[in-house]
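Of the protein chains in this complex, one is absent; all others appear in place.
Coming up: chain A.
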Amino acid sequence: MAALSTKPHSHGAVVPVSSRAEHFTSYDVNAFEVPGGREEIWRFTPLKRLAGLHSGAAATGTAAVEVSAAEGVTVETVGRDDSRLGTAGVPGDRVAAQAYSSFENATIVTLPGDVKSEPTTVTVTGAGVDAVAYGHIQIKASQFAEGTVILDFRGSGAYADNVEFLVADGAHLTVITIHDWADDAVHVSQHHVKLGRDATIKHTVVTLGGDVVRVTPVVQYAGRGGDAELFGLYFADAGQHQEHRPFIDHAQAKCRSNVVYKGALQGDGAHTVWIGDVLIRAAAEGTETFELNRNLILTDGARADSVPNLEIETGEIEGAGHASATGRFDDEQLFYLQARGIPEDQARRLVVRGFFQELIAKIAVPEVRERLEAAIEAELEAVGT
């Protein structure tokens, strides 16, 4: 079956329309041109605010990585030359390649096989105001491992990194990444997920703080039966830019993916971008995939861009779909709650909490769930509607 990503040209040639399949990747920063802002993958990103992460800024500091490891989980700090690094995926844009070309040490966290481990928390603290840092983290779930890793990003400065998730055959990894940066922070991050046969990942991205946060989670399947659930929850205030670009690359048969990202925006210049790419290659027969992005705009002056892309190169799929909706606050919901005596500000909070509820309910770590609920509460407090 012909790829949907190509279209016939008037001269009979076939001209590809930027298919995800042809997306360029390299470990070497010099293989990428410095982006000018017009490029498809950069056109939504405010390059001027990236502190030069995209144009060769040298590291001026180091982000501190602290791991609070559960029993049985091993933590290693390794040099650039460790052969295990880079196996989950190849950087897909210049900033990711810059990070890969620039980090000095990497942290490898390994969950033991065949057992269930308690949650492990990796805390990354930025190098400080005006400092630039690069990093690399690899999370490995050994065969039949089962466990949760929380990645907690905080502090100040500009930071670019690659985070690898190697989920071995039959392993079940739950990941919660929280971007709770200080107001000045800039973070450009690529996540590389590689799922073994019958491996599953539940990958949740939470973005609350920072000036610019851009996260590109890429999922690849190394065998049949892989299952990826990607959830995202973001809340952008005045002036914040939050960009999430999940890409699911279905190249194996009988795999599943489900992507649900939800965001709320408030305040002047709050900007969120969601680009959800799903590619079902010819070999990926029996794929089942769905992706959804919903945005709730709470005030004027906020803007949400949402672009789902589904490319299907095989007719033999189980099911594929996508949906995207961006809406203003629902006045009918507000009216209904107020008509029962609930004051307007409280009614608003109920509706927003309700909007995020399905995702929050999926977070299995109570402390993280409570922290998120409190964070959303604080965000809503800040509007003072």
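Operating definition for what follows: a contact is a pair of C-beta atoms (placed from the backbone, for glycine too) under 8 Å apart; a residue touches a chain by one contact, two chains touch by 3 or more; residues count from 1.
Quick note on the criterion: contacts and distances are computed from a predicted model.
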Practice task
One chain of this complex is missing from the view, so tell me which of "Phosphate import ATP-binding protein PstB", "Acyl-CoA dehydrogenase", "Uroporphyrinogen decarboxylase (URO-D) domain-containing protein" or "Iron-regulated ABC transporter ATPase subunit SufC" is its UniProt name.
Solution key: "Iron-regulated ABC transporter ATPase subunit SufC"
Completion exercise
Per the whole complex, from A:Lys116, A:Arg224, A:Arg353 or A:Arg369 the residue touching the absent chain is A:Arg353
Problem - Contact set of chain A toward the excluded chain (per top definition) - result: 331-333, 335-344, 346-347, 350-351, 353-358
